[in-house]
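As you look at this complex, bear in mind that one protein chain is not there, while each of the others sits in place.
So that you can tell them apart, the chains are marked A and B in the order they are listed, and the count of residues begins at 1 in each.
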Amino acid sequence: MDEFNDNEIAKLLRLKRYEQPRSGYFENFLHEFHRRQRDELLREPIWRICWERAHDFLFRLNVPSLTSYPAAVAAVLICAAVISLKIHQQPSAVNVAAENPPVISASLHPEGEWTLASPVATRVFTTQPLRQFHRSAQTHVSDSFRRTPPRYVLDSVPVSYESNFRF
Amino acid sequence: MNAVLALAPRRVSDLLSSGLQTRVKSSRDSMDKPRTDEDQPLVARAQAGDATAFDELVIKYSPRLYGLVYNMTSNHEDTNDLLQDIFAKAYKAIRGFRGKSTFYTWIHSIAVNMTLNFLKKRGRRYHLSLDDIDSSIQNDQEFLDVTQTSSPVREADLSELQKRLNEAMMKLSDDHRAVVTMFHIQGMPHAEISKILHVSEGTVRSRLFYANRQLQNYLEEFRKNPVS
Partner (left out) sequence: MTAILAALFAAGSISAQDQSAVSISREVRDVFERSAKAVVRIHGVDEHSDIYGTGFFVDPTGTLYTSYTVGGEADSFSIQFGGKEYPARQVVADVRSGIAILKSDLVTPTLPIGTSQGLEVATPVVTIGYPLDLGKTPSFGLIAGFDRKYLGRYFSTTHLRVNLPTQRGEAGAPLLNLKGEVVGILVSSLENNSSCYALPIDAAEKIRNDFVRFGEVRHGWIGANVAEAKNAEEGSRAQITEVLATTPATESGLRPGDILVQVGTVKVHEPEDVLDASFFITAGDVVPITVVRNGAKCTFKIQAELHPASKNIPMLSDGTQLPAEATLQKNRAIPLTLDADVPRTP
């Protein structure tokens, strides 16, 4: 065969399916996805988190009229009141979102739930790679773009561990 | 980069291991046919706020969407960023998903549109950053056919062939590359592609026809200037 015909082109293109990212890529993808979500959540202003939670709550009540603007505003105000009570009682996750700098590990509920004193708090992420969860080196929230302030490294856990005795 | 040695959530690993086993194998069958929405239960849970349900959708669709985006961009790093952005967008938008199409179609639409926008912004400059070829290609019957019967391919180094093929793809227009990727590489039927791109099936077919001709021309140059 001197020329590529349609069939050969199709075969060559199908072989592109074998181009795959390195081993471990997809496993890491989900971790990275969660990390970016946390980043974004920390950057989201508290009023917006509140608004979205309130909107979800009303949406779930399935009463169209309640998803209107005045109802949502009322819900936001109630939500904000509850949150400020919580802040007063226990500086926790909410403070992290409101101010810099956060320590991610300290702000997380052990199972990785992000609780915001709201009836419809959503679990944003579920899995925690060991290093990120226990990291003592602070991860600072960026106040403008995606670049975060510099991190001086000395983690408080090793990067890996052996899960059982084997050789 | 490197994964930690022990994955904490066993369930995620189980899901991934089944995904991994089929990931390359599926490239030999044309498996990417749309289904009646088998994702509906997961979608419903995700819409209700269950983040683990969304995680499962990420795990299920990331290999497929990776392939789609990578073959449109020929750049691993851009693909990685785009894929993260695609799922981030899907996560935010999922509550607004009304089930008018399958979730499969919906998320593929998001992926294709975001990739096309990215390519439009990037313009004609491209930078190949190619993934390695899985060694199981050597057991692929089509690979054996192509390498044993076609002389330009026969004498070439596999990585050179990969490079030329990717360069040829990048010479196509973004829209043509999108249909070629979806049809030939992802194995999607014309009907599904037309739903995703919001064009008629006729348009899909003619784009494919045109793109095939173009690729033949580009690869002819390869035949005339083989690597020594």
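To be clear about the criterion, contacts are C-beta pairs under 8 Å (C-beta built on N, C-alpha and C of every residue); 3 or more make two chains touch, one makes a residue touch a chain.
This one's a predicted model, so the numbers in the text were calculated from it and none came from an experiment.
The omitted chain makes contact with just one of the residues B:Gln138, B:Ser173 or B:Ser200: B:Gln138. Interface with the hidden chain, as seen from subunit A, comprises residues 20, 22-24, 27, 39, 131, 136-139, 146-167.
Throughout what follows, only the chains that are shown with their structure count from here on.
Across the complex, subunit A meets subunit B through its residues 1-6, 8-22, 24, 26-30, 32-33, 36-37, 40, 56, 59-60, 120, 122-131, 159-163. By the touch rule above, subunit B contacts subunit A in their complex via residues 1-9, 12-13, 16, 19-20, 23-24, 27-28, 48-52, 55, 58-59, 62-63, 66-67, 70-71, 76, 80, 83-84, 87-88, 91, 95, 130-134, 136-137, 140, 142-143, 145-146, 149-151, 153, 162, 165-166, 180, 184-185, 187, 212, 215-216, 219-220, 223.
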